[in-house]
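Report on one structure; see the data block that follows.
Note that one protein chain is taken out, while the other chains of the complex remain in position.
Letters A, B and C name the chains as they come in the text, with residue numbers starting at 1 for each one.
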Amino acid sequence: MSPSREEKVAEYFNCSIRERAVFEAGIKLAAVYHQFIGTPISASNAESLERAIEEGVKVQPFVEDVKVSVDRSRLREKKNEYDYQSLTGEMLDVLVKIKIKNIRVTSRMRYIKDVRYPLMYVEEISED
Amino acid sequence: MSPSREEKVAEYFNCSIRERAVFEAGIKLAAVYHQFIGTPISASNAESLERAIEEGVKVQPFVEDVKVSVDRSRLREKKNEYDYQSLTGEMLDVLVKIKIKNIRVTSRMRYIKDVRYPLMYVEEISED
Amino acid sequence: MSPSREEKVAEYFNCSIRERAVFEAGIKLAAVYHQFIGTPISASNAESLERAIEEGVKVQPFVEDVKVSVDRSRLREKKNEYDYQSLTGEMLDVLVKIKIKNIRVTSRMRYIKDVRYPLMYVEEISED
Partner (left out) sequence: MSPSREEKVAEYFNCSIRERAVFEAGIKLAAVYHQFIGTPISASNAESLERAIEEGVKVQPFVEDVKVSVDRSRLREKKNEYDYQSLTGEMLDVLVKIKIKNIRVTSRMRYIKDVRYPLMYVEEISED
């Protein structure tokens, strides 16, 4: 039997499953940031954008769960043609859970006031 | 009475309303292309992405209507972790209608086989 | 003789050359904004990014000239690992000149304080 696509891919990785899971978590968070920052946003389309970002993360490999929320307090209601903004890292809170074999990684991106930075970090790694 | 935000903006334009409407149409189509190309996509999230792109266009100035469709025949069903693709210009058909005062512009982006190119063009300009 | 690629493309446009030139200007400005907003930037890489954006505009159709500048006063010198920012519309000043046949369009995107908005507008249209 020929090796599956996933077996072929696995051969490129020179690290543990645990390290690979963390690597995949970093990929997913940065993908959200760099793909969607700059998207036009107002109170009226925040929810459809949240759902589309979540769905776009879910189609990628090893994603067990994802939750995206845009901070509504930073958005204006549309009162004239120019009442919309561009999505920024300050507005985003993204939670991504990766699962590869028996490893689960919980990772997150959110704006940390204390360092004035939309930080991507590893909240937890667990093994079954 | 102080000038509105839109009156202030209008002063920067040295062209007719008709030309401005065409300019705005070009902006909207290129925004879709350059914001969303590269987004992870498969048969499962195509619809949520279409709606989010449409909503993101609608919050911008002078958009009367917008219709986005992703060519399903180019998408794979997810059978393994790597069965997803990145959104390309070949997959997209985007129709944007701009209205400023009495001018309507219908513009479109779609892949034209004959020139192997996702072309953005002006389908129609009409005046009430 | 078979029609050239440009002749084939021209047939899709239902507008004047003048209107098409304005449409192309809108496309170029929005392409810069939505492609590059979010790019990591600090004082050290601002110039290479400016040049790359300019070169990326120049390869597109009908571009006669382009000038991109990033507002250095908004950038931090790198003193620690987190001293960089993401490119925003507030930092950008982009001038694009389009030429189709005898028509020249000068268009611009820059942050307008008065309306708190990175505005894209048509500065001038001229005919030879």
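Rule of thumb we're sticking to: a residue touches a chain if its C-beta (ideal position, glycine included) is under 8 Å from a C-beta of that chain, and two chains touch if they have at least 3 such contacts.
Worth saying up front: this structure is predicted, and the values here are computed from it rather than measured.
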Identify the visible chains that the left-out chain touches across the whole complex. A, B, C
One chain is left out of this view; which of C:15, C:57 or C:96 touches it in the full complex? C:57
Name, in rising order, the residues on chain C that touch the hidden chain in the full complex. 4-6, 9, 31, 35-36, 38-42, 44-45, 48-49, 51-53, 55-62, 78, 80-82, 84
Considering the whole complex rather than only what is displayed, give the residues of chain A touching the chain that is not shown. 5, 8-9, 12-15, 18-20, 22-31, 33-35, 107, 112, 114-115, 117, 119-125
Can you list, in ascending order, the chain B residues touching the missing chain? 33-34, 37-38, 82, 86, 88-89, 115, 117
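Note that only the chains that are shown with their structure count from here on.
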Please report how many Å separate the Cα centroid of chain B from that of chain C, as a whole number. 17
Chain A and chain B have mean C-alpha positions lying a whole-number Å distance apart equal to 25
Separation of chain A from chain C, taking each centre as the mean of its C-alpha atoms, in whole Å: 29
Any chance you could list the residues of chain C touching two or more other chains? 33-34, 115, 117
